[in-house]
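I have placed the structure first, in the form of structure tokens, so that the comments after it can refer back to it.
Only one protein chain is missing; all other protein chains are in place.
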Amino acid sequence: MATLELSGIKKSFGAVEVIHGLDLQVKDGELIVFVGPSGCGKSTMLRMIAGLEKVTEGVISIGGKRVDHLPPALRGIAMVFQSYALYPHKNVRGNLGFALKHAGVPQSEIDERVNTAAEILELAPLMDRKPRELSGGQRQRVAIGRAIVREPDVFLFDEPLSNLDAALRVHMRVEILKLHQRLGSTMVYVTHDQVEAMTLADRIVVFRDGQVEQVGTPLELYRNPVNTFVAGFIGSPAMNFLRADTDGNSVRIGGAHLCELNSSAGELQLGIRPEHLTLNEDGALKGVVSVFEHLGGESFVHVELPDKQTLVAKLDGELSFAPGEQCTLAIKPSQCHVFDMQGRKIVPNTHAMV
Amino acid sequence: MATLELSGIKKSFGAVEVIHGLDLQVKDGELIVFVGPSGCGKSTMLRMIAGLEKVTEGVISIGGKRVDHLPPALRGIAMVFQSYALYPHKNVRGNLGFALKHAGVPQSEIDERVNTAAEILELAPLMDRKPRELSGGQRQRVAIGRAIVREPDVFLFDEPLSNLDAALRVHMRVEILKLHQRLGSTMVYVTHDQVEAMTLADRIVVFRDGQVEQVGTPLELYRNPVNTFVAGFIGSPAMNFLRADTDGNSVRIGGAHLCELNSSAGELQLGIRPEHLTLNEDGALKGVVSVFEHLGGESFVHVELPDKQTLVAKLDGELSFAPGEQCTLAIKPSQCHVFDMQGRKIVPNTHAMV
Amino acid sequence: MLVRERITSTGIHAVLIAYSLLALFPLALIVINSLKSKKAIFRDPVGLPVGEAFSWKGYASVLTNSDFPLYFGNSLIVTCVSLFLILLFGAMASHALSEYRFPGDTFLGLYLILGIMVPIRLGTVALLQLVVDLNLANTLTALILVYTAQGLPIAIFIFTEFLKSVSREIKDSARIDGLSEYRIFFEVVVPLVRPVIATVAVFSMIPIWNDLWFPLILSPGEETRTVTLGVQQFIGQYTVNWGAVLASLSVAILPVLIMYVIFSKQLIRGITSGAVKG
Partner (left out) sequence: MLVRERITSTGIHAVLIAYSLLALFPLALIVINSLKSKKAIFRDPVGLPVGEAFSWKGYASVLTNSDFPLYFGNSLIVTCVSLFLILLFGAMASHALSEYRFPGDTFLGLYLILGIMVPIRLGTVALLQLVVDLNLANTLTALILVYTAQGLPIAIFIFTEFLKSVSREIKDSARIDGLSEYRIFFEVVVPLVRPVIATVAVFSMIPIWNDLWFPLILSPGEETRTVTLGVQQFIGQYTVNWGAVLASLSVAILPVLIMYVIFSKQLIRGITSGAVKG
């Protein structure tokens, strides 16, 4: 239970800088998720917090104490790895107690802490098994238990659910959320999966190419993405981006008036979430269905507009379209996101219905 | 372009039978998806169709001609692999033309067919590159192109999108769907991802432990799953299963009357899809929120009922719940799925609103 | 799967016994002939040492007329110490190469392995000079140093290949648990690659035990002779004491068999995990 502060963190491998100056305050008890595509630096940042990579420049503090010069064991952190990283020749009890035994904690206290963790994670029946006798989900629970017994100030999770299958991933995601509710610890969680980020995070940090693109609560990122990268990364199916132009008043797509906007004239990009599009005969977006995907409870309609741009709409699962059919979609102007051609958000002054 | 018939297929590895007698007719031009958890035998079945595994018992026919004794090259099939399986020391053109060159097709025809495939898949600018110089999506397009040039009767896909990242997976899924619309070929597609299955398939074959659980269109499986396995596998988030009991007339959960059903009295399982639950003060399902997950456009509420059973409801993204809050949910009886304790579907005679 | 495992295990033992019989036939021939008189050896090389053919003379001349126990001890010391050093330095160097990044790691890795290509015997003249300069001529130390240098490149080559497959995360996890780098190596990495260590041990041992060249050149003295060199004394210019040669060969086979027993379990695990699909 402690705050975590990163200030001016830079990291280079040889001549290549992979983190370009990162500042972040994590509050006590907060669950922060680092999210981004692979190679964006999120795992490197986590490994620097853990002390597994050296910081090239900048300061890391945990609970107000500077730690970036300390070895991992003295930083008050515990880490859960993607591949579980259990010691294969030790049983579950041995795995759980290993760090404490090594730190010289008395046996009675080790037993107590191990048993508490085992109870929280329902590991009691597995205590004498070796890791190879456990399923993937059980192994990950042991890995989390190993972090819990250390009673760390900060929990670090490095894509802990990536090796699990879809159903188990959903289940363990809820388990981690419950664990956070129960322990109230500060946690940093790295993932490339925006669904995990949205559901787990108190705040999300979106990484791209070693840079932080945006920090905010899941709903802030969903409702007010600062650029097209964040807008496209958060939400599923991904946001549609349409080339549009404006004369300073009216935003037009392929010549059709869509909404009003007070800005300088020119080209811009319009971001529309698939779930905000509705079927409406009077809508401004008329086109031809190119692909229709049915998921049972919902369906995705891919519509090709007259100017060859395509967009995806998320509609009711009861509908059905054949490729080639006509389709007219409407969008509330308040739900349009307007970006300039460099992808930065433009905050429109006024909105008006079509 | 041909039909594919499997009759009485069995497969054993040593003493272990992994496919227990499988019958299936694939119509000309149909896109069939084999879906199931890992180890269910779906990939083994595909490899038997390709001729990469011997059939222990049964008959495989393509276009009315028995092929199970033929080597892979003579079966009129082409296969796209998960790891792309491109020849690393040949460039894209060499990879595309290799099978034809080996089969002794004249060079002019090879060039024509390679160029056609390259045009369909927009590979023309990449023709002189080696596979290691291509991105994952480009490699998979080359792998698909290599299948197209062979002009097979049946296309086989073995989890072709598993190695791609989430965004690219969605994109390539649509590409494959368009390719099927364009070529109209018979295709067999193996995946463990129910979203791919739902969106791509004309018909889905659900495998479990070497047995076919159900065959049908995506909507048939979604609306009328024959057992809890299929019901739980198709749809996301997964269907809720609640223990209930009936006196022959009224179905009750934890004592509360939910709907009416004419059957013998006893215990049963009630399947409720998260997207069919609605917030309703008068609903029959009263409980306490244990976890609330926000995804932006929608949200998942985990509700714990008084008898400790939990269920998940998929609700509007505008809502917000705190853990511990009261929550009352309603369900239309017509959207309840009733299963016996062995997981088999019971078709109720009458329904009545709560 | 349990049934299959039991079948495999039985099968492995069956093949091991069959193989042992086959592989041990020449050894048996040596042992049998070592118990025969010289005449009997040449009259009927595959005959059993019974009746008048039987003779202890070979063993008698080995154990009494010569310093055989001394030679045997020398061989044992040289082989065990060299092997220990090869395994220790080889595994640690490979661990360092696969685990740490430092300036010149690529070059160092290349440098350590390139020795495979250049046989150390080509440097004999320079080595002899060096050994003499260091006052190590006619010592076992000289042999141990040379054999360690000779065995290291291929040991490092094979260790590096396998250590790459040890999960990086498990080492990081140990680091977070507060283990020192040495304890990570000995307590986490070594237990994971034990079969590989056994494999490297066995095939590093044989050339050392059997070598004739370096004992002849670096330590031919009476006190430091190894078994293989010692046996030579029974091979005269014109007459060969075959009984004694075969008797000493019989005794010299012992450590190979002991090593076999010690390492066989690990070795089989290593070989099957290498040769057979998981």
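The letters A, B and C name the chains in turn, as written, and every chain counts its residues from 1.
Everything below uses one rule, namely that a contact is a pair of C-beta atoms (placed from the backbone, for glycine too) under 8 Å apart; a residue touches a chain by one contact, two chains touch by 3 or more.
As the structure is a computational prediction, the values presented were derived from the model and not from experiment.
Chemist: Looking at B:A50, B:L161, B:V226 or B:C336, which makes contact with the chain not pictured?
Modeler: Only one listed residue reaches the unshown chain, and that is B:A50.
Chemist: Who touches the missing chain here, B:A73, B:A124 or B:L319?
Modeler: Answer from the full complex: B:A73 touches the omitted chain.
Chemist: Counting contacts across the full complex, list the positions on chain B that touch the omitted chain.
Modeler: 47, 50-52, 71-74, 77-79, 81-89, 98-99, 102-103, 158
Chemist: Mind pulling the chain C residues that touch the left-out chain?
Modeler: 8, 11-12, 14-16, 19, 23, 25-27, 29-30, 33, 45, 97-98, 101, 104-107, 109-114, 116-119, 121-127, 129, 154, 157-158, 160-161, 164, 199, 202-203, 206-207, 210, 212-213, 237, 249, 253, 256, 260, 267-268, 271-272, 274-277
As a working rule, only the chains that are shown with their structure count from here on.
Chemist: Look at all chain centres (mean of CA atoms) and spot the one farthest from the centre of chain A.
Modeler: C
Chemist: From the mean C-alpha coordinate of chain A to that of chain B, what's the distance rounded to whole Å?
Modeler: 26
Chemist: Please output the residue numbers of chain C that touch at least 2 other chains, ranges allowed.
Modeler: Correct list: empty.
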